[in-house]
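Heads up, this is only part of the complex; the chains shown haven't been moved.
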Amino acid sequence: MLLGRVAGTLVSSRKDPSIEGLKLLLVRTLDLDGAETGQSIVAMDAVGAGVDEVVLLAQGSSARQTEVTRDRPCDAVVMAIVDSWEVGGEERFHKYRAAGGEA
Amino acid sequence: MLLGRVAGTLVSSRKDPSIEGLKLLLVRTLDLDGAETGQSIVAMDAVGAGVDEVVLLAQGSSARQTEVTRDRPCDAVVMAIVDSWEVGGEERFHKYRAAGGEA
């Protein structure tokens, strides 16, 4: 899976009927330090992610293994919102601290 | 999924019978600013996209999840025509404004 930050949203009115009603997110991928890698991807949303949230993406046929994406022409899905991660015992990202909160 | 702009079309008379009648598009991939990335891909068309339109592509086995591509040797499909997208609350692409229209 990939780490990413939701950057925006995309609108399409003419599309394959199978993706009607699905929300399309623009996501910038992140490295283990939480820095942007320079790559981006369009993903369908399975968890109600909002702009600026840090998320986890599944790609390929695995992107079709959520309830909302099953049997859709979907090769990338946001399937989790990330709370935090640590590397070598040290916290590298925390949802609330990253946002400047005190949680 | 990937963003792309339809660059052209491809003709083949000798091909696997399973792809008879399918339209083959040449697509240049785009980044979140709508700029070309330098990569291109050949995709089958599921939505009647024309040259210069900005589209959304699904790849891999997910490219076979539209009605026209099911069970075909198709690893990339144009499955939506993009109206607009925004990044950080700011519009980065709009179908009509990009074309110099007033919509």
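Which chain is which? They are A and B, in the order written, and residues in each are numbered from 1.
In the analysis below, a residue touches a chain if its C-beta (ideal position, glycine included) is under 8 Å from a C-beta of that chain, and two chains touch if they have at least 3 such contacts.
All of these numbers come straight from a predicted model, not from anything done at the bench.
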| item | value |
| --- | --- |
| Total identical subunits in the assembly as filed, 2 in place | 5 |
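Definition applied: only the chains that are shown with their structure count from here on.
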| item | value |
| --- | --- |
| Cα-centroid distance, chain A relative to chain B, in whole angstrom | 21 |
| Touching residues on chain B, where the partner in the complex is chain A | 1-3, 31-32, 46-48, 56, 58-67, 69, 77, 79-89, 92 |
| Residue ranges of chain A touching chain B (in the complex, touch as defined) | 7-19, 24, 26, 28, 40-44, 51, 60-61, 63-64, 71-76 |
